[in-house]
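Here the complex is missing one protein chain, while the rest keep their positions.
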Amino acid sequence: MADTLAKRAVSEPHGPKPKRIISTRNIILYGFLIVAALYWLLPLYVMIVTSLKGLPEIRMGNVFSPPMEVTFAPWVKAWDSACTGLYCEGLKVGFWNSVKILIPSVVISIVIASVNGYALSFWRFKGSEIFFTILLFGAFIPYQVMLYPLVIILRELHLFSSLGGVVLIHTIFGMPILTLLFRNYFASVPEELFKAARVDGAGFWRIFLQIMLPMSLPIFVVAIILQVTGIWNDFLFGIIYAGTHNFPMTVQLNNIVNSTQGVKEYNVNMAATLLTGLLPLIVYFVSGKLFVRGIAAGAVKG
Amino acid sequence: MSNSQANLQAESTVATGRKRRHPLLRNMSAKIAAIPMILVTLVGFVGCSVWSIVYSFTSSKSLPREKFVGFDQYERLFDSSRWQISVENVAVYGVCSLVFSLGVGFLLAVAMDQKIRFENTFRTIFLYPFALSFIVTGLVWQWLLNGDFGVAQVIRDIGFTSFEFNILSDRDYSIYAVVIAGLWQGTGFVMALMLAGLRGIDQDIWKAARVDGIPAWRTYLFIVIPMMKPVFITTLVIIAAGIVKVFDLVVALTDGGPGVSSELPAKYVYDWMFGRGNLGQALAASTVMLSTVLIILIPWAYLEYSQKKDATHG
Partner (left out) sequence: MTSVAIADLSLSFGPVEVLKSLNLEVEEGEFVVLLGPSGCGKSTLLNCIAGLLDVTAGQIFIDGKNVTWEEPKDRGIGMVFQSYALYPQMSVEKNLSFGLRVAGLPKNEIKKRVDRAAEILQIEPLLKRKPGALSGGQRQRVAIGRALVRDVNVFLFDEPLSNLDAKLRTDLRVELKRLHQRLGNTMIYVTHDQIEALTLADRIAIMKDGLIQQLDSPSEIYNNPYNRFVAGFIGSPGMNFLHGTLTSEAGQWVFNSSGLRVPLSDYGFTNTPQEGQAVELGLRPEHIIVGDASAAQPVTMQVDTELVEPMGADTVLWTNVAGHALTIRTDSESIVKTGDKLNIGFNTSRASLFSENGERV
């Protein structure tokens, strides 16, 4: 038997199946993906290319052509001297405002949400689930229905039109998704760990600070990514609650582009747009897979 | 500690000879820690929403006024042509968004699921718009869709010299500019969700279908898609909830224009609330928006929670 087997061996099909790289399937598949990718990259390319051209070149050429003469003047103007309404001090004002809004908001919202998620996961008490469900609903309902009463509340607290006010708003609206994120994460931690700590005599805060916190670094990173992107990109809360002197970058960007009278400087506009989008883009490119985890976690319910 | 609680404690001590904590005092630290959440939920979300609904029945102008006028504001609202246009637009935007982002998003996810090379690169490319602010998206598409200098000019340069594409100044089609921009931003996100759903399908199902001789397209159509029903529903709800909220995008792209042709409900509310000083109208509009979202949300939430087992400990 083995002999006949050996004799047949080399003549007939053997080894791996021959695969054609240029198959119809591959052409359609990669063709589809490449066309889609080009479509998606186009705006970014146009943004960059326009921001590096001089104004005359923009009028003459077309959106897709690369700059014949690269100039960084639009970038400098956007940063330093573009007009955002009454003042012409450029986007740098907005940039630092955004930073000032971002850091406290991210820190406070994450601290509170992580403790909340931890409490909901391990220390369920009567009514906690009901509160949480209502909180979750809050993530979906349109903000418009809460905008004005919040104005009133902030005014009472003397926080309206101030940095503190907008930070508070961001904390409030960040809570539903972040709490969900942390609660789900802690739910995946084996309960035995928690029980062992309680048997050892540890209480609420000690368990949180010394056991849960150190092992939940990944989810904190995801939460930070989520919040940094969300808060930096925010427009609505910034324009209502922050006050004219504290307008975030997004608000100032819109002012630069949409409320200029006279000559529209498209290159400055694109430079300004890029500057505003730079921070979250960097966060995105650096964090890669974690970013996907973040939005998936924010999107997948319970 | 209140008197009654102290008494209760004393009684339980006497009765059992050992200190038993009153139910309210148990898990004290947890309750204290949860105070922010409780406050935010009650005062923030519930309280504010209720306030808005109540005051939508008043004749408040620039400031809240306690004069109740029944359904007047709502009558005015539904009569207003600007509101009617907003509602039409949000419906157009919604349907287009859902159909295209679910359709294209799913197709992209299927393509990405085929064990291709450069998968990470493709995913990065499809998803990066999601990291951008709606303002950024709106402004860049405003530039691209510019009738004089944008894509239209490119097409004219190729040779179609009489090509006109002035969607941004077209009253009938300006909303579609918002649709285009919104789809560019959000489809990658839908793709990511669909891909996660596809990856969650047991590999053995694919093997079994292959042994059974079922071609790939039929496997997707008759086996995989039905298995992904929960993912589709969740994605749909998320997209739907987001559609009503669209504000930044339209402010940046068209500012509701030309005229009010690309107006959306969220902008309607904002304009009346902070611009033209008619609080009553704005609140009536917000309440209508809220009801629409709740009509979608409540049945879905009921379905989810009655099917799911509890995910937490204890």
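Note that the chains are named A and B in the order they appear, and that numbering of residues resets to 1 at the start of each chain.
One rule holds in what follows: a contact is a pair of C-beta atoms (placed from the backbone, for glycine too) under 8 Å apart; a residue touches a chain by one contact, two chains touch by 3 or more.
Since we're looking at a predicted model, the values are computed, not measured.
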Touch criterion as defined above, residue of B:Pro215, B:Gly259 or B:Gly275 at the omitted chain: B:Pro215
Identified contact with the non-displayed chain, of B:Leu98, B:Ile155, B:Ile223 or B:Leu236: B:Ile223
Residues of chain B (touch criterion as defined above) contacting the omitted chain: 202, 204-205, 207-215, 218, 222-223, 226-227
Chain A, residues in touch with the chain not shown (by the definition above): 1-2, 5-6, 8-9, 12-18
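Keep in mind that, in the parts below, only the chains that are shown with their structure count from here on.
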Distance from the mean Cα position of chain B to that of chain A, given in whole angstrom: 15
Chain B-touching residues of chain A, taken from the complex the two chains share: 29-30, 32-33, 36-37, 39-44, 46-47, 50, 58-59, 62-64, 112, 115-116, 118-126, 128, 131-135, 137-138, 140-150, 152-153, 172, 175, 179, 183-184, 187, 191, 194, 203-205, 229, 232-236, 240, 250, 253-254, 257-258, 266, 269-270, 273, 276-277, 280-281, 283-285, 288, 291-292, 295-296, 299-302
Residue numbers on chain B that touch chain A, as the complex places them: 23, 26-27, 29-31, 33-34, 36-38, 40-49, 51-53, 55, 64, 104, 107-108, 111-112, 114, 116, 120, 122-137, 139-144, 149-151, 153-154, 157, 184, 188-189, 192-193, 196, 234-235, 237-238, 241, 244-245, 247-248, 251-252, 255, 265-266, 269-270, 273-274, 279, 282-283, 285-287, 289-290, 293-294, 297, 301, 304-305, 308, 311-314
